[in-house]
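The next block holds one structure in the form of structure tokens; read it before the comments.
Excluded from the complex is one protein chain; the other protein chains are retained at their positions.
Coming up: subunit A.
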């Protein structure tokens, strides 16, 4: 391995056997060293990793839901149209949830996501913005999201505010600003390029563009979470912020970046919502914060931080969206739906609690 950093020590390269010279002071070494060739392909650690896939139970829940749908409404539920609908509905909240998962894993919380989506969708659909066409709308939504995330991040990371309070304040002000800009009116999109993205003609191999955006955000989110230093640091500061700080991680900078990321996801989601509804309005994204947090939690992300999973969050979103769809198809009222959601949250958290208790 050619690592750029140099170590002061000159340990025996490649040779795992104890070198007499260096090992002389280490007489009290462990007894019975296992063979050197032990890697993570060994069955034990593999099993552990598999057990870490707590998402398995969510996949099971999803399978049951699909089976229920298949039995009760075989023609409608499994139709291409309906599947496209379910996935499209999951896309907007799904993108928001990916960002929120990062924030929660870091030990924070973002209550302002729904309000940011509303503000970004309104700002991006003003007459002035629409003059710049598709690019202008997308750029505006993303910039508004990043701007709100920046304010959140600065207040929390450098202002020392509690995330709950800072983002609660953002929730209130962003919704207020959205109302102010739109004057409570629905702003209809007149840019055809944007509207076309929501039409079946834009589907590629039957996949709506919004679903593709969701898929892309999920994949990128998963990679960032699991494969980058950014993801590692997120988990580290959520697990033990003091230890992370003393290990040399710039905790404040990381926190700022996390809320920026959440804001970015909101901006993208706002654009998707504009495409989906062909409009922007200040009531958009209502209660997204609760849906996103709930999805992340049932997916297996710890509300106290230190552990999170993008896959779990996305499965959580799919479970919730599928339930909504099933209930609608079976003409059940939304009150029953809400109760079912609550029950699922409780059940999922209890299952995780049982598992994580040592």
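Remarks
Note that in this section contacts are C-beta pairs under 8 Å (C-beta built on N, C-alpha and C of every residue); 3 or more make two chains touch, one makes a residue touch a chain; residues count from 1.
By our rule, contacts and distances are computed from a predicted model.
Think of the chain that is not pictured: of "Sugar ABC transporter ATP-binding protein", "Ser or Arg-related nuclear matrix protein", "tRNA 2-thiouridine synthesizing protein C" or "Sulfur carrier protein ThiS", UniProt labels it "Sugar ABC transporter ATP-binding protein". Here one chain is not drawn; of A:136, A:278 or A:306, the residue touching it is A:306. In the complete complex, the residue from A:150, A:195 or A:249 that touches the missing chain is A:249. Contact with the omitted chain, checked across A:132, A:203 or A:230, is made by A:230. Residues of subunit A that touch the chain left out of the display are 1, 3-11, 16, 22, 25-30, 33-34, 38, 40, 45, 48, 227-230, 232-233, 235-236, 239-240, 242-250, 306-307, 358.
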